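Removed: one protein chain of the complex. Kept in place: all other protein chains.
Now for chain A:
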Amino acid sequence: DIISTVEFNHSGELLATGDKGGRVVIFQQEQENKIQSHSRGEYNVYSTFQSHEPEFDYLKSLEIEEKINKIRWLPQKNAAQFLLSTNDKTIKLWKISERDKRPEGYNLKEEDGRYRDPTTVTTLRVPVFRPMDLMVEASPRRIFANAHTYHINSISINSDYETYLSADDLRINLWHLEITDRSFNIVDIKPANMEELTEVITAAEFHPNSCNTFVYSSSKGTIRLCDMRASALCDRHSKLFEEPEDPSNRSFFSEIISSISDVKFSHSGQYMMTRDYLSVKIWDLNMENRPVETYQVHEYLRSKLCSLYENDCIFDKFECCWNGSDSVVMTGSYNNFFRMFDRNTKRDITLEASRENNKPRTVLKPRKVCASGKRKKDEISVDSLDFNKKILHTAWHPKENIIAVATTNNLYIFQDKVN
């Protein structure tokens, strides 16, 4: 099915994907095999479960899609793993636990579960645990529902590991992981008169270290940083990050392409990265008036905005991610291309995630798109790009150079060449 979200857990051992059908598939990295030191462990399917089902809102006569919009892992506290998954309206906390032993030797039950006739029991024994084939179970532990009128686009777990936020188009709510019957509204940008609506919230995230700070991005290209200590309702931002528009680039679609589709803090917490339609921007939290770095992802599309508007591609929401050391950022593009930008060397690379063009265990060949003029060998012209093959979701292992890239139906995992 169509993959809609990809997320590594905090150790990188597990990789979760959510899809349009409401399913979650978790991959686990094999323990490193010391003998085969030429590669790190591969990722194999660990668990699959149906997280959300389609629902129907009878009041509004609307179907609620089961598509998983976001998955976020909780840090591991015990043997089990926990993750939050959300669709448009409901967030669920899932516990994923392993079972590799089972009790055997019951007195009243046969091994297959049938009850024994008590009259046939002549001796008593104590049941004991015996090893069994590993079984991974996923069970919903909390269901956080009925708190969002609009479509949920983000969830983010606080660094206190007790609370998390969920954001829809107009509001952001704060939840406690243990409490499902209430949440606090911390941002509300719904105007009193909906006719005056001019912008919506597109993404939100908690600061990785400061449990009182979060940011949210808007469809107008602004990012607001809020401090929950300032007031209960954080409608007034503490900082507003906005870059003035370049008037020479004005077009009918300027507003659409300035809408921010993703915002991610760096692991250090010093920077944040935003993704709009054509570029990736890195902001220093101490400087509000412009980003410190801007990387063009596919500037050659600027002249094609009208066609991209017609075929709806201009509304695609690309995500972006940092590597573990915050030195490289990555984001997706069309034609199954994805891009990486090295912040230190200022070099960038375009790679392709496709089976036809890359055999397993071969090094990916850098690709190049030819914007105009003579097309060199191996270059791809803009007009032959396949806009149905888009990479919206990418994730980077928190510690190693392993990346997960989701094309429409497939998940690719690439890793560094290990000598």
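One rule holds in what follows: contacts are C-beta pairs under 8 Å (C-beta built on N, C-alpha and C of every residue); 3 or more make two chains touch, one makes a residue touch a chain; residues count from 1.
One rule holds in what follows: contacts and distances are computed from a predicted model.
Colleague: Can you match the unshown chain of the complex to its UniProt protein name from these: "COP9 signalosome complex subunit 6", "Immediate early response 5", "UTP4 small subunit processome component" or "Ubiquitin-like protein ATG12"?
Modeller: Answer from the record: the omitted chain is "Immediate early response 5".
Colleague: So one chain is hidden, and I want to know which residue out of A:Glu255, A:Asp326, A:Asp342 or A:Glu400 touches that hidden chain in the complete assembly.
Modeller: A:Glu255
Colleague: Of A:Met135, A:Ile179 or A:Cys306, which residue touches the hidden chain?
Modeller: A:Cys306
Colleague: Pick from A:Tyr150, A:Phe184, A:Tyr300 or A:Phe387: which residue touches the chain that isn't shown?
Modeller: Spelled out, the listed residue whose C-beta touches the missing chain is A:Tyr150.
Colleague: Just one of A:Ser11, A:Ser219, A:Ser354 or A:Gln415 touches the chain that is missing; which is it?
Modeller: Reading the full complex, the residue touching the unseen chain is A:Ser219.
Colleague: Can you list where chain A touches the absent chain?
Modeller: 57, 59-60, 62-65, 67, 88, 149-151, 153, 169-170, 193-200, 202, 219, 252-253, 255-256, 259, 306, 309-310, 312, 315
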